[in-house]
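Working notes, structure below.
Only a single protein chain was left out; the remaining protein chains are all shown in position.
This part shows subunit A:
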Amino acid sequence: MSTSAVGADGVESVEEFRARARAWIRANLRPLEAHEEVGIMRPTRTDEEELAAVARDREIQKALFDAGLAGICFPPEYGGRGLTPAHQRAFNEEITGYEYPQRLQVPTFAPCAAVLLEFGTEEQKRAHIPAILKGEEIWMQFLSEPSSGSDVAAALTTAVRDGDDWILNGSKIWTTGAWWSDWGLCLARTNWDVPKHRGLTVFILPIAAAGVDVQRIEMLNGVKEFCQEFMTDVRVPDSDRIGEVDDGWTVGTRWMFHERMSSGSPYVTSPGTSAHHRIGPDWLLDIARGTGRLDDPLVRDLVGEGRVLDLVGAALHPRLALGMTTGRLSDQAAAIGRLYSGVCATRLTTIAFDIAGGAGAAWADDDGAASDVGADFLMRQTATIGGGTTEMARNVVSERVLGMPREAALDRGRPFREVPRGGRSGG
């Protein structure tokens, strides 16, 4: 690991860190092409291309680690730099416009590594955090189930104690890229005779463990990145339990906090621009130009709306992160950011579709930015479903941020075994 310049107090200042990061990034990473999209799931990408991209992400992460630029806000004893969110923000700014290990950010660094840091044993942290920071372990959330999406505490995946091990059975779903990932953070039921929140326990397991069958799900646009796992008598040692038995909801609450923080988390590298994300104002401008409609005042209004929403989001997320750091806002305010992002992304997708005009309905391969916009529109709601629905975010904002009365729940206080369950599994 390279030695880093440090200030008089032994801590690398933000500006020293920024200069070091800038020099390294420029010397070692590839600048992105003007319209290159980063890390998003495209139906046009082959499995080989996807695996090559995953390998490159791991390689960059390893190089960042060797350069002393990985795990900026992770503690030094687990291979991190022990620096501040301000250092991470400086890094985000410096890496903007360059390739970066997008697939390792969410959910590996947050929520998974963040949960390990908070609840893992010393052995667990030493075993996994350095490996994560070196790009050796990509993590997935084994959280949603076919029978419970928003109601995650109603998990049916069962863990039964067997000597020093636990035996897991059940199914998890909506893991993005589990087919090329390494470890899962898994919420399972360990007690059916208490109310649902009090009978859960969190485990970690290798996705390649015996008894885990990963199936890829084809989405309506042809993407096969989402997966479903079927776990049959999967043996997990008790040493791979996170937190106390039946206290999984204590872990789960923080898990979901870190999930809502998403790219606003200090553990996550998130370039300060949406320029290389498909859903963003640059894309709108490209579609407008490509379809020859940029001079249409109606189209210009739509581009402006998209750009405004993007700029506002870029201002909102740091405000929420700051407020949660200083305590001026409750941790639950992360749901405000989640709600904004979801609503903003769906609106931008609609705007893109409307700007594309007829190319939204039928497009040619050489239509450039307007290609696939129709398929994106069909997938629009993923932005307000994945990572916790915006309905759940609205419940959290109203109940936990504004203190409004909780929704009535017919399962409250009832042993989970007695709670009615529908037959239809939607996820």
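Convention: contacts are C-beta pairs under 8 Å (C-beta built on N, C-alpha and C of every residue); 3 or more make two chains touch, one makes a residue touch a chain; residues count from 1.
FYI, contacts and distances are computed from a predicted model.
Undergrad: Match the chain absent from this complex view to the correct UniProt protein name in "Acyl-CoA dehydrogenase", "tRNA 2-thiouridine synthesizing protein B", "ABC transporter permease" or "Protein GlxC".
TA: "Acyl-CoA dehydrogenase"
Undergrad: With respect to the chain omitted from the figure, which of A:Gly222, A:Gly304 or A:Gly358 is a touching residue?
TA: Of all options in A:Gly222, A:Gly304 or A:Gly358, contact with the hidden chain holds for A:Gly304.
Undergrad: Among A:Asn28, A:Gln381 or A:Ser398, which one touches the chain that has been omitted from the display?
TA: If we include the chain that is not displayed, A:Ser398 is the one touching it.
Undergrad: Which one, A:Leu320, A:Ala352, A:Ala369 or A:Ala383, makes contact with the chain that was left out?
TA: Touches the omitted chain: A:Leu320.
Undergrad: Out of A:Leu117, A:Leu339, A:Ala356 or A:Val373, which touches the unshown chain?
TA: A:Leu339
Undergrad: Which parts of subunit A are in contact with the chain that was left out?
TA: The list for subunit A reads 34, 281-282, 285, 294, 297, 300-301, 303-305, 307-309, 311-313, 315-316, 318-320, 322-323, 326, 328-329, 333, 335-336, 339-340, 343, 391, 393-399, 401-402, 404-405, 407.
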